[in-house]
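Take a look at the structure below.
Note that one protein chain of the assembly has been removed; the remaining protein chains are unaltered in position.
Every chain is named by a letter (A, B and C) in the order it is written, and numbering of its residues begins at 1.
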């Protein structure tokens, strides 16, 4: 097995191009790869579609990308902790798709798992259902939510081994493991990079084969 | 948090009733809870619908239940290593639904995750598609496979803590984690039961809240 | 006792031994304070844990251990962590015994509106839509009327819905009301009010059985 190349955040950020769709791990910036986000801010890449649980916080997480005007569209479940997101939406400067959190997680997983979509009760009979296909199964209605796939995923790892096997500590996992399955290019900012055997092999939740580069 | 009651295999088996649907973990009997299976054999409960990756081996895993005539229907991806399964099917003594392995895993997960079904390319244009709803998404056809839910799941754990948090060693996980989400009653045969703190908290893949009883 | 605590205490009585419960951020969080330890209720946080415990002492925060508001918490012995997909499998899959959430409006069909006021700054639904669609019991805790003194329990919600027919129980500072097939049933009134006052402050018909109990104090 090949060891993963360990690159600097600016080298990683240079792989993003204008107009790309980018998954960003984290939940209210817990488990968000801040070094990678900072490097993307510095790179000036623009017109990004960002998929993240939320809009980050002012000056933190994807909030920095939004404030810097690099985001054309945000797909998230919650934007209430970053006023700039709502302001930009209301000013017509940024498009926002608000998606139920469990649906968002499952759409990303479906993208990574090669499924045709997600069938969920969540959102039936609400604004979320507008324009979406409804599939009736045994007499009950489910929304058909499309899979989400991306060009790049920015992942925050607590520990990765040199091959790229990655684990997450406590509540830092959130959207990270699913996102690591759903992008062409997976960039993993690791708090710690270790040799194999240091950690229980059963404690890694993202296998090496999903990771393209480790970022330090 | 309440500690889980630790019960004997026969006590666990007595919770199964005739006609129930039972998920059994394991893959070619690796990761199969043999003590639980033995107790179910001894209990004589019958007309079971068994969902398992395969038909086990002769005298091993769900093979024992099949040989003992307790299985009315088997849902599995592969029965080639246990001749009795095929013989009973051909003799009309047992119904067998053969399901692609990835579809089976995803159907069980969908059952546990409250999804309406699974949309997969797998099986399109084959015998597997017979009688099933086809959903067209952006011009491509996907089979709609129904969720699988069960009355009981028989799970094999490598290590469980006293609260029921459960981890699996190497390739013994297979269908066990998904099955633990998809049954009313989840019985976990643990190789080892430990106090919290002995193992890395991030290495448990089934949280306590999914487990009903530990079996020793 | 404050209005918040009056409601929280009554909601806490709805939780059963060993229940897995998700409390919404904000007022519902206070329910935890009124659940006796011997009930062993387990709290879930949708960002990925079960076994949520109290806020840590200042200076002892672990930023790898937070709730769905991104705020540090502590964990009980036996707590477990997982990613968002498993977290919502627990929620959507009916593994969560009860969720407690606030509301802007509830109507006689048990429809719920609690995430959005058109033309106001939108926060997003977060996990609320999944919680009310998936949890075994949806308990709404809220003030009986809004800040303008207008009823929040209505014939039909006027705000965008969070989910259809999802509410199992409404607890306010005045009443405990249960949506049923027949309509909204007044189960209890607070010690400091009357059936008449509750009816007056409710924007839809309530079914009043003979034995309306009293709660609080």
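The working rule: contacts are C-beta pairs under 8 Å (C-beta built on N, C-alpha and C of every residue); 3 or more make two chains touch, one makes a residue touch a chain.
Remember, predicted model here, so these are calculated numbers, not experimental data.
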Point to revise | Contact list for the unshown chain, restricted to visible chains | key: A, B
Check your understanding: Who touches the missing chain here, B:1, B:48, B:79 or B:188?
Key -> B:79
Study note, to complete from the structure: Where B:2, B:124 or B:193 are the choices, the one touching the absent chain is B:124
Revision key, fill the gap. Sole touch to the unshown chain from A:53, A:189 or A:202: residue A:202
Exercise for review: Could you list which residues of chain A touch the chain missing from the display?
Suggested key: 1-3, 109, 111-115, 161-163, 165, 181-182, 196, 201-202, 204-205, 207-210
**Study point:** Touch list for chain B against the chain that is not drawn
**Key:** 27-30, 53-54, 57, 76-81, 83, 86, 89-90, 98, 100-103, 105-106, 109, 120-128, 158, 168-178, 205
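What we mean here is this: only the chains that are shown with their structure count from here on.
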Check your understanding: What is the graph distance from chain A to chain C, where chains are linked when they touch?
Key -> 1
**Study point:** Label of the chain whose CA centroid is most distant from the centroid of chain C
**Key:** B
Point to revise | chain A and chain C: spacing of chain centres that average the CA atoms, whole Å | key: 29
Exercise for review: Determine the centre-to-centre distance between chain A and chain B, using the mean Cα coordinates as centres, and give it in whole Å.
Suggested key: 31
Review point. What residues in chain B touch two or more of the other chains?
Key: 113-115, 201-202, 205
Study note, to complete from the structure: Residue ranges of chain C touching at least 2 other chains are 81-82, 85, 88, 91-92, 134
